[in-house]
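Structure, as structure tokens:
Of the protein chains in this complex, all but one are displayed in their positions.
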Amino acid sequence: MATEPTTLSFGQPVKRKEDGRFIQGRGNYLDDIVLPKMIYMALVRSPYGHAKINNIDTSAALKVPGVKAVITAKELAGAGLDWMPTLAQDKQMVLAGGKVLFQYQEVAAVFADTREAAADGVAAVQVDYEPLQAVTDPYKAMAKDAPILRDDREKKTNHIWHYEVGDQKTTADALSGAPVKIKQMIRFPRCHPSPLEPCGCIADFNGGTGRLTFYVTSQAPHAHRTVISLVSKVPESNIRVVSPDIGGGFGNKVPVYPGYVCAIVGSLTLGVPVKWVESRTENLASTHFARDYWMETEIGATKDGKVTALKVSTVADHGAFDGAANPTKYPAGLFGICTGSYDFPTAFVEVDGYYTNKAPGGIAYRCSFRVTEAAYCIERAMDILADELKMDPVDLRRKNFIPKEKFPYPSATGWTYDSGDYEKTLDKALQTIDYKNLLKEQAEKRKRGELSGIGVSTFTEIVGAGPAHNFDILGIKMFDSAEIRVHPTGSALVRTGTKAQGQGHETTWAQIVAEELGLDVQNVLVEEGDTDTAPYGLGTYASRSTAVAGAAIAVAARKIREKAKHLAAHLLEANPDDIEWADYKFRVKGSPDRTKTMQEVAFAAYTNMPDDIEPGLEGVTYYNPPNLTFPNGAYICAVDIDRGTGAVSVRRFVAIDDCGNIINPMIVEGQIHGGLAEGFAIAFMQEIEYDEDGNNRTTNFTEYLVPSSFETPRWEVGNTVTPSPHHPLGTKGIGESPNVGSPAAFANAVVDALSPLGVRHVDIPLTREKIWKILREKGVTG
Amino acid sequence: MFPAAFEYVRANSLQEALAALKEHGSDARVLAGGQSLIPAMRYRLAQPAVLVDINPIDGLSYIKEDGGVLKIGALTRHSDLEFSKLINEKYKFMADVAYVVADPIVRNRGTLCGAIAHNDPAADWTACALAARVNVIATSATGNRTIAIDDFLVDSFTNALKPGEIVTETVWPIPDATTSGSYLKIERKVGDYATAAAGVKTTLDARGNCTNTGIGMCAVGPQALRAKNAEKAIDGGPLTDERIKAAAEAAAKECDPGEDTRGSVAFKRDLIRVLVTRALTQTRERLEKKMGKTS
Partner (left out) sequence: MKHPVKITVNGTETAADVEPRQVLAYYLRDSGFTSVHIGCDSTSCGACTVIVDGQAVKSCTMFAVQADGKNVTTIEGLAQGGKLHPLQDAFHNEHGLQCGYCTPGMILSSLALLQRNPNPSEEEIRHGLSGNMCRCTGYQNIVKAVQSAAKELKGQQQPVSHEPAVSAAAGE
């Protein structure tokens, strides 16, 4: 990865400062926290996908030794807590009243002295269900005779919302007049982020102080605090949300889950801390899923391969409640980025959301707010177009790339891409994998009757949500913040509104401050996750942290440097206008030996400040980004298919990413490795499957598969650098790019391997059976 | 997540274990590796009232050639076999199995005998044992009983043990200079149940014809099963491509897979065809190497 050897810290592969506690087993995760008098909560869950609840009998459960209380929707309704708002302007049952809408939905909460007693209590709760017909297909949900799932809504329909962007008429005209056209239903199946640590919380209401301390696996602690205040009516000043170390998030830990509300109610009622930690089964079956989009995609083009129009009509399956944590204006997230890296003169994108009897959600799993769906859609569709035109998919892409002179680029769906040099990134990928020789090798393999494929994905990401005029979640604008304080002896404290779950903020935020202020990165302490001390921010997901909070940190640091300049002037007995920052020191212009370090200035800020300067050395910034940022990447994948078993072997995978300037190349590389592994899992083996009756077939790790070290391919990664013109550090964000860009690379490679058989599209996941079936249908035996 | 409560009996000797089983009857289950039983208990799919832990018993963990046979003790772990010099050098198709059972950590606790006794439809050792024509030694208070593997495996999770009996050993034939085999498994990832798996073992007679061929398949029926017609298609002739093809097709027809998230019936049948083909082909290569022939 590119580094800047002449910098103090920025761009250096600084080893992670947070590692110490993790490699010694001294991390502080949610379930590690034990409070005096703490009790445990477990949830009763519905075995049915759709059913009336005729009765809930908790009497036997209350008799189980150790059980303290059992609550149902009835008890919650009294406090108006049986329903809660979702982050998508919908509402969700906290505990099911009247009926259940998805299998594993929360029905009752049992509070007990021990985990085992709580589990025994759950087993003893008797619920009288009357099963109803389940709807697990959004196309069936939209039928006129479909059962209405949400009778709590005014409009009796399973249709949730309609979203559209772009120019419908111009696009329709362009498509009807296009000499070359492709149309394909592209499905992105339901999957699940499943971080290794499940979700959990400890609600601790202190009757003496009136304060609720809420420990929770949350990627967005401030947002949780505000939502909890709105829902529970406890004032925000009396709520402290603490996100401890988090064992992976990937969007799974953004929402407020029913279990959290039940635990809070339990603590408020029983006056003791209540801990709730879900099982893996509960995590997979009830926390927010990802994807589940049916994307009908049309591209129009000229005969020589210039795209003229894009139309995507999408059906979005949201499960029983729309929990997708999207910015308010964007119920389909940033799906409108599906014009991708290409210069479409016109496009029209529409999405319709539907309820089904499945777990709620939609936004998760490193999706950047539906960019995973958008990038997969366009990259798959471009390959189909290439096939139609009998063009090399690389040539087709190059021909249609937004040229770098056109940036900032106003896309047909209303985004202004900040910067990009797509050809440079693509060329590096082609060179790294030696594309010409790869093609030669493929030709030779094909002569021998082998199935060998090459897949390309040149995707554009859109992250850094977002500018206040367009981006809010439940009304809260999506700024982020930084508070930096430099101590007298020259070390510093940084607090932000973000919350890492493995992304290395304790190192990268320190590197920004070290670079901006000339401090030793080891002496910059980063704190996140405690709403009592951290400035308000919208948290870490959608690759927004570096883009927004990183900017806030830089701006806050520069405020400090500006004040420090005046202090330096005082110390150097010079005019502030004659002071410059060079070589990580303040110096008098024209007198290079007259310098002051930041350490000296910091000391002076507490011991020797002039009358007209406030003591202390601190900077606070709430950063409202002027735009999103647009990282991009070029991924190339080479696969071989086993004709006997349908197994796909990934022979090579080259990933070249452009996320602008890089703060820590080691951390960026790690993010890419991890995201590619997730994309690999999604492409080949992950799907949350429901049968027709609403039974979830994939509720643990023996059915919902996470690849091991043995299956996971080796990654060859590299980068190009096209800085963001509007970001104070020129960085763009990277965390989700590999998951956004890679599924299409894998899929395109597999389809390419099958293309000699006349295959043009296969939906993911590309299981052995799916490929085997195609092979046999095409007369290929093994 | 949390099992139902149960009574725990720690057996320090075989006698203690047998006595406990007699006392508690069908309320009791034997705990050896526990790598199948304990997960089932955590889901409360199994709720034995009593667990009799035989792990403390000395002298039940061995891999030894004795009296012209290979004996595997009840507490021999999968990883003991995986890293055994003897198994890797002389019992290649058992080494094939040990490499792919569950995952490396589970293999440290799970036992070969326990897996066979548990008789999960996808248990690799059951298919291998069928191919090898293994005998199971069942021990009770009154002595030992030898049960041929074909009789021992009765149905899904059901074996031929009588109340009061424990499997203490399995007995495997020692392969001679003209015997070899191979075990191949298709799994979506390490640790998944097999989508399909097949083990083959054969001996060439003086004329170079296959005899006593064993072909066992698992994950393609309510329990592991012997591909009898496939065995007949191989026996009595050399390991040629044509005979291998015929055997593989026969095996595909006689297995009995069910549809699940791993695949359809048709897919699993065809996987058996492919796996038996490849296992027989690999066996042929191993025989050629073993017998000093060049291919």
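In this document, chain identifiers A and B correspond to the written order of the chains, with residue numbering beginning at 1 in each.
In this text, contacts are C-beta pairs under 8 Å (C-beta built on N, C-alpha and C of every residue); 3 or more make two chains touch, one makes a residue touch a chain.
Bear in mind the structure is a predicted one, so any value in this text is a computation, not a measurement.
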| remark: Full-complex touch with the removed chain, picking from A:163, A:250 or A:586, is A:250
| Hidden-chain contact residue, picked from the options A:103, A:184 or A:279 | A:279
| query | Of the residues in subunit B, which ones touch the absent chain? | reply | 1-8, 10, 31, 34-35, 38-39, 41-43, 51, 53, 55, 59, 61-67, 71, 73, 76, 79-80, 83-86, 99, 102-106, 108-109, 144, 168-169, 190-191
| note | Those residues of subunit A that touch the unshown chain are 15-16, 18-27, 29, 31-32, 115-116, 194-198, 245-248, 250, 277, 279-281, 501-504, 666-667, 669-678, 700-702, 706, 708-710, 712, 714-715
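The rule is simple: only the chains that are shown with their structure count from here on.
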| field | Whole-Å gap separating subunit A and subunit B, where each centre is the average of the chain's CA atoms | value | 44
| message | Please output the residues of subunit B touching subunit A within their complex, sorted ascending. | response | 1-2, 4-5, 44, 103, 186, 188-193, 195, 261-264, 267, 270-271, 274, 277-278
| said: Going by the contact rule set out above, which residues of subunit A touch subunit B in the complex? | reply: 115-116, 119-120, 123, 279, 281, 644-645, 647, 685, 689, 697-698, 702-703, 705-708, 710-711, 767-769, 772-773, 776, 782
